[in-house]
Structure formats: C-alpha cells, structure tokens
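Just one protein chain is left out here, and the rest sit where they should.
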Amino acid sequence: MTNMDFGSPLTGLLHRYTAVRNHTEALVAPLSAEDCGAQSMPDASPAKWHLAHTTWFFETFVLEPHEPMFAPFNPAFRVLFNSYYNGVGARHPRPQRGLLTRPPLAEVQAYRADVDQRIARLMPAVLQSDTLRALVELGLQHEQQHQELLLTDIKHLLWCNPIFPAYGDATTPVGDPAITPATAPPGWVRLGGGLVDIGHGGTGFAFDNESPRHRCYLAPYALASRLVTCGEWLAFVQAGGYQQPAHWLAEGWDWRVAQGLEHPLYWHRPVGDGLWQVFTLAGLQPLQAALPVLHLSYYEADAYARWAGARLPTEAEWEHAAQPAPTGSPGLEQLFGTAWQWTQSSYAAYPGFHPAEGAVGEYNGKFMVNQYVLRGSSCATPPGHARSTYRNFFPATARWQYSGLRLARDA
Amino acid sequence: MTNMDFGSPLTGLLHRYTAVRNHTEALVAPLSAEDCGAQSMPDASPAKWHLAHTTWFFETFVLEPHEPMFAPFNPAFRVLFNSYYNGVGARHPRPQRGLLTRPPLAEVQAYRADVDQRIARLMPAVLQSDTLRALVELGLQHEQQHQELLLTDIKHLLWCNPIFPAYGDATTPVGDPAITPATAPPGWVRLGGGLVDIGHGGTGFAFDNESPRHRCYLAPYALASRLVTCGEWLAFVQAGGYQQPAHWLAEGWDWRVAQGLEHPLYWHRPVGDGLWQVFTLAGLQPLQAALPVLHLSYYEADAYARWAGARLPTEAEWEHAAQPAPTGSPGLEQLFGTAWQWTQSSYAAYPGFHPAEGAVGEYNGKFMVNQYVLRGSSCATPPGHARSTYRNFFPATARWQYSGLRLARDA
Amino acid sequence: MTNMDFGSPLTGLLHRYTAVRNHTEALVAPLSAEDCGAQSMPDASPAKWHLAHTTWFFETFVLEPHEPMFAPFNPAFRVLFNSYYNGVGARHPRPQRGLLTRPPLAEVQAYRADVDQRIARLMPAVLQSDTLRALVELGLQHEQQHQELLLTDIKHLLWCNPIFPAYGDATTPVGDPAITPATAPPGWVRLGGGLVDIGHGGTGFAFDNESPRHRCYLAPYALASRLVTCGEWLAFVQAGGYQQPAHWLAEGWDWRVAQGLEHPLYWHRPVGDGLWQVFTLAGLQPLQAALPVLHLSYYEADAYARWAGARLPTEAEWEHAAQPAPTGSPGLEQLFGTAWQWTQSSYAAYPGFHPAEGAVGEYNGKFMVNQYVLRGSSCATPPGHARSTYRNFFPATARWQYSGLRLARDA
Partner (left out) sequence: MTNMDFGSPLTGLLHRYTAVRNHTEALVAPLSAEDCGAQSMPDASPAKWHLAHTTWFFETFVLEPHEPMFAPFNPAFRVLFNSYYNGVGARHPRPQRGLLTRPPLAEVQAYRADVDQRIARLMPAVLQSDTLRALVELGLQHEQQHQELLLTDIKHLLWCNPIFPAYGDATTPVGDPAITPATAPPGWVRLGGGLVDIGHGGTGFAFDNESPRHRCYLAPYALASRLVTCGEWLAFVQAGGYQQPAHWLAEGWDWRVAQGLEHPLYWHRPVGDGLWQVFTLAGLQPLQAALPVLHLSYYEADAYARWAGARLPTEAEWEHAAQPAPTGSPGLEQLFGTAWQWTQSSYAAYPGFHPAEGAVGEYNGKFMVNQYVLRGSSCATPPGHARSTYRNFFPATARWQYSGLRLARDA
C-alpha cells in the first residue's frame, strides 16, 4: 500500500486508527492466552472477547456495507462476538463468554490483523464519505471504551485468584499505579448556578447520549475540590459506616447485608497484623491514605455522602462546573484521569434526544433505566477519550470500575 | 366522650380522623378473616397487616411520645407491625407477613378501636400543638396511602386464585368499575415550557418528597389529552409489540422474556373463544376498548411510547401541565382519579430536599434509587388524597398498582 | 337414609369412616379460619387444604366412578384440591395453596359434610364390592396420613410467628406433649440376622410400597433400646458437633452451612439466661433432657450417629427387629408412637413391586428417588395407623416431621 502515503488527512486518520488499535494490543501484551480467555463474572468479558468484539464492530458496521466483495473473516464470529445488538442477529449468551476457548487467541489476533488491513485498504473511500468517517470514528471510540473495560475486567479476574497475581511487571505503564494525590488542601468550590447549557453541541466527536445541548436551571451549589480519599473512607469504616442503616438507601442497605460488604471492593485486611491493603494491577499494596478511594458502588458513595453531611452532585452540576473550571485550574482537582465520579443523576435521555438510526442506534438509548451517571474519567481511560460532556453509566451495584466520589452540597 | 363536642376545630379534626379510619374498615368489610390474612407476593401485604400497621403508626408516633402513662396495646405489635422504620427497632420479615395468623383479625380490630379511643382522648392536646397536629395529619395521609395499597394487594391476591373471585358484590362502590372513558377525541395539548416552578410550596399537607418548590427549565412539549386505552394497547399486542426487542429498554426486554409476558397484568384470554377479558375487583370482565389500560410496568409503558413514536413525560412536565390545566378543563382529561401515570423521571430528591428528623424521616428519602415517579392519582386513591405535586413511585417492574400511561412528545 | 341397614358390617364400616373423618375435624377445632388458610413453606399445606384434599380423594376416586348421577360438589375443586395426581388433570401450584382464601373454610366444611353424606348413602354398595371397599379404606388411610401432616404443618406455621403461639389450650390431647421418656436404662439389643422376610404379606391394609413381602439377608446387628434424647443431643451440640465437617456427609455439611443451622428445628435459646427451650404445640417449653430429640433431618441424624461411633439402621434391620420385638416388650422401647426413626435406606421399590393401576397408582412409586425411609410412628400418628411394615419417607433435608433417631451398629 505504498500509494497510501500521499497526503495528510489520510495519513492522519490511518495513524489514529493504528494508534488506537495498537493500544488495545499493548494492553493484552502482559497477558497469557489463559488470562485472555477467562471471565470472572457475567458483567465482565474475557480480554480475548474484547479484542474480537471491537474488531467485529469494524467488520460489521464499516466493512460489511462498504467493502467491495465483502466476505466475513469467519461467519461464526457474527454470533460469537456480537454483544447486544439485537438488530444484527443472534448473540452468544453473555455469561458464557469465558467458555469460548475456540477460536484461540492467535486466531483472534489474525482476525484483528485481517480487518486492520482491509480497513486500511478502504481508507481512501472513508475519507470521501462523512458517513464512513463517522462510522470509523465511532468504532475507534467504541474500542477505547473497551480498552478501559478490558483493564477493569482483568483486574477483577486477577482479584478472584487467591494468590493475587499482578497484571504485569513493575514497568507496566497503565492502571492504578498512575494515580496521584490531590495537591492542594481540600475545600469547597462554590458555583452560582442559574440557567446553564449542558450537553454536546460542538463539532468534535460525542456519543449520541451527550446530545442535544440543552438548557437547565441550577440552584447555587458547591463541589468538593478533590475526591474523597482512602484515609477519609477508612474513617467512615471505623466509625461503623457499614453497620448503620440510617446512612444508607433502603435498597443499598439490603444489598450490603446480603453481600456481607464492609469495605470497598479490592480492600483486603490479611489475618495477622490487620493492616489494610488494596489490590491493584500491581498486586496487593499497602493502603495509602492520601490517594482517592476507588471501586465504590453508588450505594456506598451515597451512604458516605449522607454520613458526611453532603450529597452526590447532579450530572448537570458536575458538567457545568467542569466547563468554567477546566482540569488543572486551581479550585477543582482530579476532574479527569483519576476516577469516574458518581452523580445522583439517573441515566436518562436528554430533552430532544434521538438515537441514531439502525443497529448502531442501539448503542446507548436502550440502557436508559436503573443506571446512574458517572462523570469525568479514570486512570484507566485511554488518552484523548475524556471530555466534560461524557456520560458514563453503571448500575448502582457496580464496583469493579474505577469509580470514586466527589462530594457536593447546596450553597 | 360527651365533653368533646365543644367547638368546631376539635370536631373537625376528630371528624376527619374518624372518616379516614372508617374508610379503611369499609374497605375490608367485604372480606373474610381468611382474605385479610393472605399475602400473594413479597411486595404486597395482607389486609390485616395494613389495618394493624396504620394503627401502629398512630400508637408509635403520636401516643407513645405524647400520651400520659402510655402503655402499648400489645408490646409484640411493635415488631409485628413495623414496616421499614429501622429507627424504631426490629421488624418481622416482609415476605412472611402472611404467616401471622395470630393475632386474629378480631384482635387487630380491637387494637384499632383502642387506639382510636385514645387518640380521641388526646385530641384536645393535639389541637394545641403544631407538632402533634402534623403527626396526626401525617398518620392520616399515611393511612390513605395504605388504603390504596390494600385494594391493589387484595386485587392481586384474588387474581392468584384460579376461580377469579370478586372482591365484593355488585354494589361494592370502590375499584376499577368506577373508571370511565375519556369524553373528547384524543389530541395533543402543547405547552410552552420555559422557566417554571414545581414542587409543594403552600401551606396544605404534602409529603417531604414534594418539597422544596424549586425552579426548572422545560423545553416546549406536548402531552396526550387522555390516557392510552385498552383498544390502543390491544393494537400494540396484535402488532407484535411484545415480540420486538427494538421497542424495549434492554433491561425491560430481558425481564419480559424471563417472565414470559405478552400483555398487561390482569389481561386474560380463556382457551376457547379467544376473547380478551380483564380481571377487576368485580371479577373477570370483557375487555372494553375505550377504557384506559391499567396495570402497566414502566418497561411496558416505555416500550409502547417508543412504538407509538412518542415518549413518557417527565414529572416536571406533568406537574407543570397539571397546574395550568386543572382537572376537567378542556384539554387534559384523566389527570386524576383514573390511573397513576408513569413518568420517565427517576425518583430522586428535589434540589434542597431535607428529610424530616427522626424515624418519620425515613419515610421517603431512603427509597430514592431505582424507582420511577408516577403522577396523578387512580380510581383507588381515596378522596382528597390527590394533588398536582404528589409523587408516587415504584420500581420499573411493578404492575399491580393502577398504573397507566399518558404519552408525551417534544413540541 | 331410612334404607340403611343396621346390620353390623355396614355399621362397622360406616362407624370407622365417621371416626376417621371426625378425627380430622377435631384436629382443626382449636384453629381459626385464618390459621387454617396459611401455608408456611412449599412443603407444607394449609389445614383447609388438607380438609378439602382428603375429601376430594373420596369424591374423585369413590363417588365419581361409582355414584349414580354423580355431579361434583364444585367443579373448581378438581383443580384446587388435586395434589400430585397427573392422571386426574391440572393442579393448583403447590407453593400457592396459602393464597386460596376462597372457598372459605365454611364452604370446605360444607364440602366435607356433603361428601360424607353421599359416601354414607353409597355404603351398601361399597359393602358388596371389594374394589369399592378397598378404595374407601385407601381413602381413610390417606386421610390419616394427612392428619399427621396437618399437625406438623400447623406446628411449623405457628413457629414462624415471632410470638410463638400455642396450637390449642392446655387440654389439647394431641401433639408432642404426649411424649414420654423411655423407662429402662439404655442399651443395645442384638439381633442375629440371617435370611429374613420383610414387607407386607398378610391380609390387612397396607400401602402398595410395603409389598411384596420378600427375602433378604442381614448380617448380625444391634439396635439401641431407645431413641436418642434431647440431653444426648445437647452434648453433641456442646461438643461442637455442628461445627466439625468430619461428622457430616459432604452434602449435609454444605446444607448445614448454607442454612446456618446449629441445632435441631424448634430448639430456641432466648437472649438472656441462655436456657434452651423447645417449641411444641403447647408453645415454648424448657428442654427436657430425658425426652427423645425430635425434628431432625437425615443429615443431622447421620452426623450424630457417626459422632457416636454408630450408624443408622437399615429399614430391613428395623422391620426385622420390630417383628420379634413387638412394642412394649423389654428390649426395644419407643418403636411406635414417639418419633419416626430415620433409616439409612433410600426409598426404593421392593423386589417385584408393581404400583396399582390408574391414578391411585401414582400414590407411592413415583416418589422413589432421593428420599430416605423412616420407620415406626410418631406421637402425631393417628391411632391404628402404625404397623411394622410401614414405610414413611422424606428428603434428607426434612425437619418439620416428628423425626428422631435410633442408633444401630454391627454386632
């Protein structure tokens, strides 16, 4: 494909495509084929499945309708690696993804290479079609989402192993090790509220659920300047926070009791010295009080906020604050790159929302019930994938994401 | 109690107290002790339990702290008839309420009579204390809520019996028989939106979750002039609405498949002539196309709206429309007194919300997760218990309430 | 009934019929309609259901095929009160028997009276037909089985009520109060074994599962002279018997852990003085060390036997011993009338077993898997219903029957 090197838009798009795809493969580099095949719970997927599903997305939505003489790499993959797109046909049952020992990892990697080559061949046509360009971009954004899931799923898998293995060696450049404490003393940042606009309205990429940009009214409020820390959470634990129903939503309390939970996911106190440890992608580490607490459920975040005399922010409050207060400015620290931040907002359609047409339109709208919005981004979010209008969402019980807590209160 | 008849405020309050309490007893008049003892599912309670629990509320929150020389009617009732107030102590497990064959119904009725007599004796003191008056009023409002639940729970119990018995005889004055069709041809009522205030702000009674009154911004919208009818729903059924995942929220679809649902609760098509019937408190009745469809889950309501090219209203839209368009005005029919209307709004705290202090403060706030708001009131709502700021709420799966659907769309 | 002959065979059969039927009604005399309607678990049935089902048996198997101009008392009862006879048609789901508040108790009693009258009218014909006489006898034996179940089901229901009510007043002549300690010091009774015959071979009534009488070979063995007592069981509890997996069958241990069991059913140790109590039909009573322990599962009985260096008897051993050693003889005490005695024998067909033809043949054979045989009879077994060939059977988890333990060992 020597003829491809003839100008910067094509080179740029291909470069970006290659960079995102390579990043996924870098993430699985420290893993064996065995690691890549296992599934620790129905909510998680094997790494191999992430590798294949993201490729299936390009094959199904880009190549199949647009490649001349399209033939599938393997017709069985249409069923095996479809996730939730009813519009595309049958699906392999989600809880059984860990049983797909065939195709082997090597064949999935060959699948990736084949699709990459065909996408590269299609790039000139992509450049000339807004539709195609948008589909490729959507595929890349979709793959970036799976990059984060791949890491959280692997972390959960390794945690299920009683020998607590590490994801990679000491030099692995991803994961919780990259988290740093806040730099300034904690405080409240007050915002005046009023009539504000939130949601995506510009020209860059955004998922359909971030649109349309729309007006809403906010009463004055304040956000904590940084995330709640492990040390603060330990005080909550030691004050009996997990034993006192008054702090908890009724449903959260019943869930806590049924699960027997007494601390965040990945906290561990070995019999013996009783010193708290935290499981990370580098294995068990001593709890560091200054670091933000991670892996909270919505229920735990809400209980802590109530105990602390505060509340969760709404997503509109969070987004509005993030716009006047960009990352790194004095005032609000850790907006992005540390931990997703639970909001009290149920995941719902924005006023005027319309999902995209066709199967890709299944992407976001049909999950808009019984989930809660998280804002910001985490240490596991790939570079360039964060923005202030981004709406992440999970059920109130989810703990295996890099989910933390920023407090809010009325001002 | 001849000394009680000395003036109108006391007479008025006592009259209201007596009227509400008597209404509860009228509701159980058509029922046997056996009917009153059974519990058809964990979400429902036996009628006897409703009778006792509403009385326990007055005994615990009014008499216990304010009656001189208070002694409980029966100390065991504190555990047996507490519902969810962790602040008050232990509770009998909810799914086992149907096993409390002792105390018998007659003893619960004696309990009611005893507490009524003691409340009547306390009435002069109640009149002189805002706190006490508010507690009595809260107890009455609470009892009215249970009046509706008592009816919906009995309806479900009778439905579980394969002989489909009727609640009472032909003259029973409560229940679905009272429902009437809309009077005008259907249409859309457009509302301009803008900055509006919603929530309770006046001096009359309201639950804590209706406050504070607060501002919000609404884009222009339209509401259907009446509720969706059985005839319209039948068209949805016949068009394969329950077989097509594209209409459904993903979680709703999985639930529908797992439950094997193909029509609303209480619809029944006997083998043979295949004519649809609907189970009512008067037994099975032929489906009447012009009547509003009842007993929908949130998932079904949402799927229908999507199929119809519309959406559910938000609770702010509903409340705002109900204020300029009071019941019975031309334009919006069936706002009150027919069926609760699902909104797309997750049940959450209003900006600035603070629950009441103490155990009564457990009333509403701790349920603010994974439930959806219904607005209006139903044919089973007691007289005087409806208002435009009222927030009813149930999980998305709930179908045994008188829950219907009014469509909305952007305007 | 003027045509009824007062000759003695007819009078005798009618007298027996009436006596058995009346005994059932005497058992429910201390109960309210509410008590009679509730069902505490899927394994149990409401007393009202027992009243109706035993009547349905006579109506279906005796009246329907043999009464001239038969018309059912109520056609709906065919579905409501069928238990497990697939050959007879549809059945109401077992776990929902407690929801049948209609027909009311009074109607079920009218049903009983009606069927009794019609059976009485049919008696002359019954006398002249061996088939009919056998069916009536089967119906009476069947009703006696339900008499015992009715008591155990009521006991379990009352136990589920946190106020621990008594079944009747102090003079109630049934139930655990009638149990007495053994009279002689405990010891082992040795039996020589060899080729023995077991099973029913005579002319009196027996269920099909007791036949045919057949030969089997027994090695020499010994049986304990009496049942294990509460005092002995308490020693097992205090020795950590419920905490040590080595005593337990693997499946029993997993079950014990999952259920969190630490003592037999109906044992209760109130917070405070820590003195053990035992729930009986007369309410909670202090544990009496000399009385036999009751309400054991197979798993518990087996674990105790292992701990005690003994084993459970086989059913052949038990029956053989009961034949040379009839009740009350010196040697083996408490064979009958105290507690059913778990054997290690899985419930299976005897060599040459053939179930009866038709729907009544569903009676016993189809339960011959994953259940264990209990021998003897209990304090709740109606008079005249016990014999040495009788085979009672329950799953290894069942604890709500009057099930106790007699140890055995090789001799």
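Here the chain labels run A, B and C in written order, and each chain numbers its own residues starting at 1.
The criterion applied here is as follows: contacts are C-beta pairs under 8 Å (C-beta built on N, C-alpha and C of every residue); 3 or more make two chains touch, one makes a residue touch a chain.
Quick caveat: nothing in here was measured; it's all calculated off a predicted structure.
Trainee: Which chains here would be touched by the one that got left out?
Mentor: Displayed chains contacted by the hidden chain, ordered by label: A, C.
Trainee: Touching the absent chain in the whole complex: find that residue among A:P104, A:G168, A:P186 or A:P212.
Mentor: Touching the chain that is not displayed is residue A:P104.
Trainee: Quick one: say which of C:A166, C:C216 or C:A356 touches the chain that got left out.
Mentor: The single option touching the absent chain is C:C216.
Trainee: Using the definition of touch stated at the top, determine which of C:Y167, C:W267, C:Y298 or C:W318 touches the missing chain.
Mentor: C:Y298
Trainee: Tell me which of A:C160, A:L275 or A:A290 is the one touching the absent chain.
Mentor: Checking each option in A:C160, A:L275 or A:A290, the one touching the absent chain turns out to be A:C160.
Trainee: For the chain that got dropped from the picture, name the residues of chain A it touches.
Mentor: Residues in contact with the chain left out: 32-38, 40, 48, 76, 79-80, 92, 96, 98-102, 104-105, 157-158, 160-163, 165.
Trainee: Go through chain C and note every residue touching the omitted chain.
Mentor: Residues 84, 86-87, 195, 214-219, 245-246, 248-253, 298-299, 302, 311, 344-346, 348-349, 351-352, 366-370, 396, 410 of chain C touch the chain absent from view.
Criterion: only the chains that are shown with their structure count from here on.
Trainee: Examine which chains touch each other and state the graph shape they make (line, ring, star, complete, other).
Mentor: line
Trainee: Between chain A and chain B, tell me the centre distance in angstrom, where each centre is the average of that chain's C-alpha atoms.
Mentor: Spacing between the chain centres: roughly 38 Å.
Trainee: In whole angstrom, what separates the CA-based centres of chain A and chain C?
Mentor: 59
Trainee: What positions in chain C touch 2 or more of the other chains?
Mentor: In chain C, no residue touches two or more other chains.
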